[in-house]
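Since the structure comes first, as structure tokens, the remarks are kept for the end.
All protein chains of the complex are present and in place, except for one that has been dropped.
Letters are used for the chains, namely A and B, taken in the order the chains are written, and counting of residues starts over at 1 for each.
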Amino acid sequence: MSEKLIEFRNVTYIYETDEEDEAPSVPALDGVNLTVSKGEFLCVLGHNGSGKSTLAKMCNAILEPTDGEVIVAGMSTKEEENGDLIRRKVGMVFQNPDNQIVATIVEDDVAFGPENLGVEPSEIRRRVDEALKAVNMYDLRLRQPHNLSGGQKQRVAIAGVLAMQTEVIVLDEPTAMLDPVGRQEVLSTIHKLNKELGITVIMVTHFMEEAVDADRVIVMNAGRIVLDGTPREVFSNTAAVKSCGLDVPQSTELCSRLGVKRTVLTAQEAVEEIIKLCGGVV
Amino acid sequence: MISEITIGQYYTGDSLLHRMDPRMKFDLTFLLVVFVFACKSFFSLALVAMFTLVAILFSSVPLKMILRSIKPIVIIILFTAVLNIIYTTGGETYFKWRSIEITEKGINTAIFMAVRIILLVVISSLLTYTTTPTSLTDAIERLLSPLSVFHIKVHTLAMMMTLALRFIPTLIEEIDRIMNAQKARGAELETGGLIARSKALVPVFIPLMVSSFRRAYELAFAMTCRCYTGGEGRTRMKQMKLRARDFLALFTVIAVIAGIFVLNHFFEAVI
Partner (left out) sequence: MMAPALEIKNLTHYYYKGTKNQIAAVENVSLTVEKGETLGIIGHTGSGKSTLISHFNGLLKPDEGEVIVDGKNIFENKETLRQSRFKVGLCFQYPEYQLFEETVYKDIAFGPKNMKLPSEEIDRRVQNAAKLAGVKQELLNKSPFDLSGGEKRRAAIAGVMSMEPEVLVLDEPAAGLDPAGRLDLIKMIRHYRDVTGCTVIIVSHSMEDIARIADRVCVLANAKVAMHGTVKEVYSKGDELRSMGLNVPEITRIMLMLREKGIDVPADIYSPDDAVSAVRNYIEGRRGV
């Protein structure tokens, strides 16, 4: 593949516990090796506590590895002075939309990042408008965040990262607190950014359906990467996925149980395969 | 419900007042508030009232919203009015019972004071209705920036204010939610004496604190991710620029203030 953007080299991370009597802490990440290329859409799957959020926070130097190294665009996250430079390259969106919006007006919030970077006012204006249009929130730019739906708030947060013109956007369970409609809004926005603007996406989730359209899926369990490949490759291994406390998409499960050879990912594909099973066009 | 409080709330619009430079609005509000106290007669007060009315018309804020901002202080107004009626004496006596005397002067003072308080509230809420909290804190930050000479961290203070404003609605919602959850477990939050009630608030207060700390932690995290390192080297998307309309407003307010003194001079003082 093309240019390497993020590289994990044998990364281990152990959360420090403040009490001594605690059992020796298990590493949240345990010898992880991973390379993310430019323009890739990577989906990180795992149950709660599998280390997937820790992995996400390593990508922009918010957490430093206890052991090993994370290299972002040629810079190690271990060097203190790289922190801000790395965060200019890698933006982050978190699970709870309420706790990442800083300003009382939508467009002011989107401007927060570029303002911190010291961008020219007229240029900030241009970026903010562009970012809000990209996430389809331009018409609501003067609203107050607390009057928005969860999906809308999350799109504002995404616009805030876009306006910083980062190369990578890391999303830590961005849809976990949303309803189905909000989830759909956010997902299609993320895919659009990846396809149209070429932004590299790393999305952490525990919804299997969300992983289906990714370029690449990794499955985490107990701090390690246990599966790595295209969605089709990963979900073909139903038993391994289930042993990690996850599910495969329902379409995949249905077809594999019906004895379909091909690994099916979507409802559409499932229908095609079942029609074939039934002896072609009815 | 708590969420019905309107003081300090912004009314979305694009009127002349909305478009004014927040620094100018802030200064002029301050001036007016000070000079409302300089009004001595009903006529000078009427002048300020007229000016305020015109300002309301130019603000596109519905009159209902303005009235709503007075609602929470109705009790204070009534209370001061009663005190004024009872304690100010002079002029014609309308009613007398033991040591309580209601006089012409008492009633005049009561009305005068009530109008004054209402004007103060309306003028300041007009500022908050037409200025987003962000630009208001921005304005305060810039107006106070000379203070940084004395090593006062003006930017930090302004950022704290912005965040507080941002999270007020979120926290109000949260309080509502926690109260409901505890009431559903049979907590009685609205009965009993003062001590019983404040004790009953523990189940609301602790979860609120816990979640506020969690929010603060996550927010700090998110801000770091967006390269926030304090005020240094920051730029602003919205540049503040004084325009013709701001100077026009300034001259109008100066004229009103001059008018106050002229009217004070020619008409009898109430207080």
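Operating definition for what follows: a contact is a pair of C-beta atoms (placed from the backbone, for glycine too) under 8 Å apart; a residue touches a chain by one contact, two chains touch by 3 or more.
Values in this document were obtained by computation on a predicted structure and should not be read as measured data.
Engineer: Touching the absent chain in the whole complex: find that residue among A:177, A:222 or A:240.
Structural biologist: The missing chain is touched by A:177.
Engineer: Which residue, A:100, A:194 or A:251, contacts the hidden chain when the whole complex is considered?
Structural biologist: Counting the whole complex, the residue in contact with the absent chain is A:251.
Engineer: With the full complex in mind, choose from B:38, B:74, B:210 or B:269 the residue touching the hidden chain.
Structural biologist: Considering the complete complex, B:210 is the one touching the chain left out.
Engineer: In the complete complex, which positions of subunit A touch the hidden chain?
Structural biologist: 47-49, 149-150, 176-177, 179-182, 206, 208-209, 245-247, 249-251, 253-254, 257-258, 267-268, 270-271, 274-275, 277-279, 282
Engineer: Just the residue numbers, please: which parts of subunit B touch the chain that's not shown?
Structural biologist: Output for subunit B: 174, 177-178, 180-188, 202-203, 206-207, 210-211.
Following the convention adopted for this analysis, only the chains that are shown with their structure count from here on.
Engineer: If you average the CA atoms of subunit A and of subunit B, how far apart do the two points sit, in angstrom?
Structural biologist: Here the centre of subunit B sits 43 Å away from the centre of subunit A.
Engineer: Quick check: in the complex, which residue numbers of subunit B touch subunit A?
Structural biologist: Touch list, subunit B to subunit A: 10, 12, 132-134, 162-163, 165-166, 169-170, 173, 214-215, 218-219, 221-229, 233-239.
Engineer: Under the touch definition given earlier, write down the residues of subunit A that touch subunit B in their complex.
Structural biologist: 60, 62, 84, 87-88, 91-92, 94, 96, 98-105, 107-108, 111-121, 124-125, 128, 142-146, 160-161, 164
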